[in-house]
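For this depiction, one protein chain was excluded, whereas all remaining protein chains were kept in their positions.
Up next is chain A:
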Amino acid sequence: MTRLHRIALASTVALCAAMPVAEAKDLTVGFTLDADTLDPANHRKRETETIIRNLYDGIVTRDANMQVVPEIAESMTQVSPTEYDFKIREGIKFHDGTEMTAEDVKFSLDRITVDGAMGDGQTSPRQGLMGPVDKVEVIDGTTVRITLKEPWPILPAMLPNQQIVSKAFVERVGTAGLATEVNGTGPFKLVEWRKGDAIIMERFDDYYGGATDIAPVGPACVDRVIFKVIPESASRVAALLAGDVDIINDLPAFSVAQVKNAPDTDVLTVNGTRSFFIAMNMEGEIFDDPKVRQAAAHAIDKQLIIDKILAGNAASIDGILSPDAFGASELPAYEYDPEKAAALLAEAGFPDGIDVTMDVEGAFKDTAEAVASLLTKAGIRTRVAVGESAQLTEKWRTEGEPKSGDMYFTSWGNGSLDPFDIFTPTHRSHDRGNSAGYANPELDKILDAAAVEMDAEARAAMYREAELIVNADAPYVYLWVPQDIYGVSKRLSGWTPSADSRINLHDACVE
């Protein structure tokens, strides 16, 4: 190479470097699971919904403080205890350029709520999330009315779970087509779904802007969003540290320090919605005595476990409700007092203590072992038995059938942050999640009445009353609500985690 050549080459290189390069801005999420399907009405998984939510918008959504705000709707009015009107915004476009109308909204809700509406006689697996819907009508060109068979106050809290599809598009591609093809009104369009690997989306330039109550309003900031499926948590952390992804969900507590200390990454947390508790088999011969159950509650130093095992990332609870849930209130606490626990055991006729087994899923074995050692110190000699989720669910959630086992370290999620979805199933006699086998007709009455009480203040008071009854009966030892932990790249801005574990990327930017 001659000297001239070298100079020419060097200047070309310099020129190239100086020229602004239009590089697409990609935001990549390292995500635990792939979507099962892209049909908003045909799945039962939170992770699937998180992905779909970036492609499809709903009538309403939630802001960062979990308040329900209108999205596709302009406003929401409750006309009567069983009727809700939604005024639909005009000028919203689907990804294919067609305009969205109130008919599309009715069609989308009918698909979910009407028996057999999914085609082939199948009913949407999401029907249960919509409560007792009687019918959905378009009452004038732009207003949709949802009529319920009976009052169901949590309808607004549950509606953010449903998204709006295009009637014409669904009629064209069918339910089978909607599993893999997308024509939504969301901030991103589907580019490609590499099954099991990634879902690639790009910005929808004609986006109407999203909820007016959540700034900024307008098209998305980044050019592309990629949900990259990385099921193993150590690998997700590695991908974040290597700069391959910008957000990871489900960061394990033991990796928090590593991610915090790395130069380019940080940790974000948000209060979760899942309550952890220990069910005690009230049908058994040990835990049928409230004194024994109270002894268990006094035996556990919750704060110690939160600090040492959960790295401080959890809020202690004294009832089933998360501190952020509707109707949550301050309750009398069962303070950590092993001597009192031993005394209560003696009073119950077990001066020498008791031997019990605590069932737990593999993922929570460490925590359960710590709880067991505290219980053991107080005379409740506990052996931890690890089981698989599906198996333990069948053993403990018997819906009134006889139960075996002593204790069950478990949890219940409450995405709506409404007691109806957590208090009722776990405490009402024979209900789905009542793993303690707790049966209290007085409580059932209050829970049933609260479920349909329209006055928010009165309803909150009812749940307070219910909490106090349960607090005395102690069917469960209420433990904590863990925070959801995310790892993020420092080049990310405009995104904060949300308690309902959604990852809405409309407002997120990357440098």
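Everything below uses one rule, namely that a contact is a pair of C-beta atoms (placed from the backbone, for glycine too) under 8 Å apart; a residue touches a chain by one contact, two chains touch by 3 or more; residues count from 1.
Convention: contacts and distances are computed from a predicted model.
A.B. asks: With one chain of the assembly withheld, which option in "Pyrroloquinoline quinone biosynthesis protein PqqD", "3-oxoacyl-[acyl-carrier-protein] reductase", "Spore maturation protein" or "ABC transporter permease subunit" matches that chain's UniProt protein name?
C.D. replies: Protein name of the absent chain (UniProt record): "ABC transporter permease subunit".
A.B. asks: Can you work out which residue in A:N42, A:T61 or A:S166 touches the chain that's missing from view?
C.D. replies: A:N42
A.B. asks: Decide which residue listed in A:A176, A:A215, A:A257 or A:A449 touches the omitted chain of the complex.
C.D. replies: With A:A176, A:A215, A:A257 or A:A449 as choices, the missing chain is touched by A:A176.
A.B. asks: Have a look at A:Q294, A:T424, A:Q483 or A:S501 and name the one touching the chain we're not showing.
C.D. replies: A:T424
A.B. asks: Considering the complete complex, identify which of A:I92, A:L190, A:I230 or A:A328 is in touch with the unshown chain.
C.D. replies: A:I230
A.B. asks: Of the residues A:K291, A:K340, A:R432 or A:R491, which one touches the chain left out of the display?
C.D. replies: From the options A:K291, A:K340, A:R432 or A:R491, the contact with the absent chain belongs to A:R432.
A.B. asks: Among A:K189, A:R397, A:R459 or A:R502, which one is in touch with the chain left out?
C.D. replies: That would be A:R397, which touches the missing chain.
A.B. asks: For chain A, enumerate the residues touching the unshown chain of the complex.
C.D. replies: 26, 28, 33-34, 36-37, 39, 42-45, 115, 121-123, 125, 127-129, 175-176, 179-180, 192, 194-198, 200, 224, 226, 228-232, 234-235, 238-239, 241-244, 388-391, 393-395, 397, 412-414, 420-422, 424-425, 431-433
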